[in-house]
Every structure is written in C-alpha cells, then in structure tokens.
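As structure tokens, the structure follows; a few thoughts come after it.
The other protein chains are all here in position, but one chain of the complex has been omitted.
Moving on, here comes subunit A:
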Amino acid sequence: MAEPIIVVRNLSKAFPGVQALQNVQFDLCPGEVHTLVGENGAGKSTLMKILSGVYQRDSGEILIDGKPVEIHNPRAAQKLGISIIHQELNLMNHLTAAQNIYIGREPRYAGGFLLDERTLNAKAKELFDMLHMDFDPRTKVGELTIAKQQMVEIVKALSFNARVLIMDEPTSPLNEAEVEELFDIIRHLRSQGVGIIYISHRMDELFRISDRITVLRDGQYMGTSRVSETNLDQIISLMVGRKIDETARRIPKGKPGEVVLDVRNLNRGRLVKNVGFTVRKGEILGFAGLMGAGRTEVARAVFGADPIDSGEVYIKGKKITIRHPRDAAKHGIGYLSEDRKRYGLAVGMPVLDNICMTDLPAFMNAFGVLKPKKMQKTSAEQVKALSIKTPSLLQKVKFLSGGNQQKVVVAKWLVKNCDVLFFDEPTRGIDVGAKQEIYQLLNELASLGKAVVMISSELPEILRMSDRVVVMCEGRITGELDGATATEEAVMKLATQRETMVKTA
C-alpha cells in the first residue's frame, strides 16, 4: 500500500470533566476507506474535528505526507486537502448547487465585482461530470433531496482539491437506493486516490464499504483491522466490553405492578415503525439504541407532540386518543425532553412559576387570578420531596445546576399527577455527581409507583437503571431484554440490527 496521507500518533484531547481522546492512533492511505466506529461518545467526532481544524489537540502528533502539521482552523485543514462533510449540511438553500459550491470563490470579472455565472456553472458541471453525476448545477439546493444535497457538499469538498474526505454518518438520512448511489461515489473517489474517513453506526455498511476499521471506546484506541480479517462480533466486542459496576445495578423492589401504558403498532414516518411496548407501575423501562434509532420520535409520538400515522395507546387498559401534548398530560403522561432549556423550562423564570406552570388552572380562582399561597405551598412541597437545591422558590431556574434543573422539570409533571414519565436522555450534559442524583430520583419515582421510561444512549446507564430494556434500530424495536441479565454486547447487537440484515440473514 502507498504511503499514508495522514498519520495520527498518541493524540489526546480533554474537555472539562471528560478525557475525549487518549493516545489515539490512526492513519489513512490514499485510495482507501477507513471507517471509525465506537459507541456514542467514544471520541469519533472529536478526532474528526481535530483533523478538520475545529478543535485543537492537547498532545500527540499529526503527520501529513510524513511531515508534522498544525491544523489551527477549518481553513488550514482545507489547505492541507482535508474536507469534512458534517452530519448537518452547511448549505444555503436559496442558492443553486453551483453557487453553493463556489460560495466565496466565485469566478468574477470587471474588477472582481461582477459574477461570471457562466464559468461558475461550467466549472460545477465539470465536477459533477467527473463523478458521473447527472446534475444541473443551476438547481436550487432547497429543491434537492437530502441525498442530492449531500452530493453537493461532496462536490464542494472536492472543489478544494481534497485528498482526504471525512464523512460523518453520511447514510443516516438516506434510503437504501440513495445509500447505493453514495457508495458508488465513494468507490469512484477511492479509485481516484482520495482517502476517505467514514463514520457510521450501521454495521453492515461498514463491511461493504470499508477497507479498514478502527474502533474507539471511551476515547481510547482499541485497534485497527482490515475488513477481510475481522467480523461483526469482533468489532462489537471491541466497541463495548466495558466493566459494569454490578453492585450499582438497580434492584427492583418487589414485583412490578399492573401495566399502566400499553402502546401498540405505533407508526410515524421512517423513524417509528410498528412500535409496541408496555410499561408497568413501579418499573423503569430503558429505551436503548444508537442515535437516530427513533427513540425520541416514539416518545414524542406517544406524547402527542408529533402526529402519528397509525397506532393505539392504552392507559390502564383503556384506549385513549392523543392528538396533542395536552391530551397526553390529561391522561397522566409526562415527557421530559432532552433539551431542557429549549422545551422543558422557562429558565428566566423562578422555580415556583416553573413548577406550577403545567397546571396553572389549578392555581386560579373563579376570576382567573392566580392564588400565590397555593402555588407556594405546592412548589415548596415539590422542592422538599425532590430535594431540589435552591436558595429560594423565587430563584430563577437558570441559576440552578443541571441536576436541579432536571428536578424542576420532574416537579412540573408530578404536580400534574403523572403516572407515566418519559425521560429523554435525562443525564446528558450533566456532571457525574448530578448523574447520581438523577439515578436516585428515577429510582424514587419508580418506588413511588410511577411508570418510568428512560431513553438513553449510554449503555452503562441503560443496564444500570432498567428493569427491562427495549432496543430500537431504525425505527423498529429489534428486541427486549431483561434488565438484570442484559449485557452491552447483546444490546449493541440489537441496536445495530438493520432491517436489511434481518432479511439477508
């Protein structure tokens, strides 16, 4: 094989509270597809961001063509021939494909002030032709499918004479046919000597498109192997295999109670396909899966935040119709979103108002005037019950810690007497100490007889907290495991079980 374009040696990077990368090794040769795999938070994105100049490394070496380099910013990366295609595309929808590709570098005349649109389109067309794409560069990007937009990004990257193309989860928004098309392009680029770093969660794809696979786990380098010399089980065992503190596992108190929530044949678009599950009183049901598996979409659909295509929801055996979050709340279903600040809290308002917010009519007299004493009493009870650490009820929520903010959200739903609580990534963005508090809180809620559904992308958390684990992949439930005996390997296998794999298996 040719000399590698990129060699990464002993790369480390820390963020406050996390060692994102520790002594990571990586290399990329021209004309190969080198795939990076790892759980959510394994450090793949951090590594890519360092290579593309978004982050700076703490220590270690990056060599390009054998020479050590510093990549201070995205521009420097581009100069070195490294282009990245982010999961979220950076395009201007109102401009045409050609205009997007050459934005900031438009061919001009008349002293650089007038645009030479003809040359612009011709140059873009040339690039598309080179990749055998039949494409009118004058089409507005906003009118293209996501797949086509991605191609525009790829062409844009190549227009910088990229020798290294980084693709972060490029296939997650694509359908099967589009994935094929993308793979054709990747193969074509590979044959032209472009090195491609590919990040994906879709295990079957890796084996179809990669030449080599490198596994990261918790920021550590776990090894690199040629695709021909490894298999899926080996890769998965490298990805997980973390020790779990068995003593920390939740021990359910007594037998779980009656079924509170029963969801059947729920469908919504591509990300919720025939989903059915039940939750019992006093139980924590874990929803595991990789990012984009459709777990949040399930919760939102049940909660009435998004309209469903079909499906039935039963509360304590009675069929209910949920068209709006209001209906869900009325039937005692609460949803605590991942993004607390955006959806869950009015951070500029005091603790008291936030707690009473969901149930304001209960605090009003006949004339619609609020009863401050009753609000105070109720919120004081909640602050005590959940031991929310706040100097006063009038403290603005934004000054509380992440864990305490989470508790305020919980209090909101408890005031409404919710029986079923969906927690979407309850510990994301919270430090380790606060995590413990959240775990304790979830346990307490379960022992109070609430039915808790916890969506989490962190495997240890899922295994530690859940009585039962439901695993999703691409909108389908691929399996259910008993929380007491589930292993990371088992969950990961289900989480990567794509429909196409099931068919071919």
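To be clear about the criterion, a contact is a pair of C-beta atoms (placed from the backbone, for glycine too) under 8 Å apart; a residue touches a chain by one contact, two chains touch by 3 or more; residues count from 1.
The rule is short, and it goes like this: contacts and distances are computed from a predicted model.
Undergrad: Missing chain, UniProt name, options "Branched-chain amino acid transport system permease protein", "Quinol oxidase subunit 3", "D-ribose transporter subunit membrane component of ABC superfamily" or "ATP phosphoribosyltransferase": which is it?
TA: "D-ribose transporter subunit membrane component of ABC superfamily"
Undergrad: So which of A:Leu95, A:Ala147 or A:Met291 would be touching the chain we can't see?
TA: Answering carefully, the residue with contact to the hidden chain is A:Leu95.
Undergrad: Specify the residue from the set A:Ala14, A:Cys29, A:Val69 or A:Leu115 that touches the hidden chain.
TA: Looking across A:Ala14, A:Cys29, A:Val69 or A:Leu115, the contact with the absent chain belongs to A:Leu115.
Undergrad: Of the residues A:Gly31, A:Gly60, A:Pro74 or A:Gly269, which one touches the chain left out of the display?
TA: Looking across A:Gly31, A:Gly60, A:Pro74 or A:Gly269, the contact with the absent chain belongs to A:Pro74.
Undergrad: Pick out the residues on subunit A that sit against the missing chain.
TA: Residues in contact with the chain left out: 74-75, 90-96, 99, 103-106, 108, 112-115, 117-118, 121, 136, 138-140, 143.
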